[in-house]
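One protein chain is absent from this view; the other protein chains keep their places.
Entry: subunit A
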Amino acid sequence: MGEPATDPVLEMTGIRKVFPGVVALDGVDFRLYPGEVHALMGENGAGKSTLIKVLTGVYEIDGGDIRLGGEQVRIAGPLAAQKAGISTVYQEVNLCTNLTVAENIFIGREPRAFGKIRWGVMRKRAAELLKRLDLDLDVSAPLSTYSLAIQQMVAIARAVDISARVLILDEPTSSLDASEVEQLFRVMRRLKDDGVAILFVSHFLDQIYEISDRLTVLRNGQLIGEYRTAELPQVQLVEKMIGKELATLESLEDKAQRSRTRSATAAPILQAKGIGRTGAIAPFDLTIHEGEVVGLAGLLGSGRTELARLLFGADKADQGELSIDGKPVTLRDPQMAMKRGIAFSSENRRTEGIIGDLSVRENIILALQAARGWTRPIPRRKQDEIVDKYVKALSIRPADPERPVRNLSGGNQQKVLLARWLITEPRLLIIDEPTRGIDVGAKAEIQKLVAELSDGGMAVLFVSAELEEVLRLSHKIAVLRDRRLVEELDNTAGVDADRIMQTIASGATS
């Protein structure tokens, strides 16, 4: 566990944070040196978010001490954290997209003269700041005109301009595509060279290995260790994070390999012919059979989600024909799709998935209840039975069905959503980005579940930005590009990530 020659800019020792019924952090040490990218690793519920919230002053600690530049500090609130030189950029960009880039950078601290904002100076300084990060933007354009990746970099620019000692990046890459991630990493390297200490959280192991110098692993609120990234092989890292052998992951791999050859006699469940929606997705044909996993691959904005939504009636198709079990239907709303055995879990977990105020139990039974109608409530005992079963089967943590789902981590919320749909016993399960922003352990569990469901005869339409995942699980892969289904190929031996990348890149239909 080598460490840089300088003194740490941030040193946390014996940090303890207790919530009612849960010890979120139990004597955790954490050190951050200037000019390093330090990855904070751990599963959902390991304590990463809590540690970050302690650092940013959202939570007060119950024990331990925090030293910044050698001096003991008490971070009483987000403003205090900012004053102490700690800035944070979250997964969801906390900026006002209706304001201009320059306004966003200087909001709350606009350069003024006699109470009047000096717009010219503000724009000039914003442009200079962005140039330092190698970004060439029109600072007087509204932030909404730029992609999420750029918005995130604007957030970073703002953060480092306010205080540049410690920068916390909490899953900044989870909704970026590969080239955007590269752009972000360039900015991070530049900041690192300037001596900024960067705390980086990401669920993508490849990214961790590409960008981070050292890493700290947490598990169940406890410190597992601090390592140099280069000296810790990936497999060992994952083992340290999940605290068990990688058997689960590997057995999954075998399983998927085995089941790739779908039975040729399976009946088609859903057939789409020329289904499309103007401005969302060009007309496409797609057939999904019983027990088949169809992967949708493509870049962000390629029309993956739009396609999936049409098949569930979440959006209405304005052309083409859809038939389910050979019978033509027009899906006008989600309930019509549900009645025909289709389930859909949206990629927007927080806005289109969970109902934050409701309990885990209520969230799980919601779709089943909606299908039964309000006059036929599910008896409470039956609810508890179902919920208990799925909380166990999907190992939803904490295993308290009455806790508001808002308080669960992302991975566990995702499992709640899966449970919600599984109890409706769908024949076609459409899942949009079920593994985004969740940790390896939960990811493996969800992938395993998909494989098992398909073995049991359920058809799955699996939408994911991660090609590896799509390749591992799918029998058939539909590739999208520019809101068009460009190719449909069986996932046979010759098909790999490169092959799909090519299609995505060239749009060629072979």
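In this text, a residue touches a chain if its C-beta (ideal position, glycine included) is under 8 Å from a C-beta of that chain, and two chains touch if they have at least 3 such contacts; residues count from 1.
Everything that follows uses one rule, which is that contacts and distances are computed from a predicted model.
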Tell me the UniProt protein name of the chain this structure doesn't show, selecting from "Fe(3+)-transporting ATPase", "Sugar ABC transporter permease", "Aspartate carbamoyltransferase" or "Isoquinoline 1-oxidoreductase alpha subunit". "Sugar ABC transporter permease"
Which candidate, A:I355, A:A393 or A:A505, sits in contact with the chain we can't see? A:I355
Listed residues A:L366, A:I396, A:L418 or A:V479, member touching the removed chain: A:L366
Quick one: which of A:G35, A:G320, A:P334 or A:P398 touches the chain that's been left out? A:P334
Going by the contact rule already stated, which one of A:L148, A:L299 or A:I378 would touch the omitted chain in the full complex? A:I378
Residue ranges of subunit A at the interface with the undisplayed chain: 14, 16, 18, 27, 62-63, 312, 314, 333-335, 338, 344, 346, 351-358, 362, 365-367, 369-378, 420
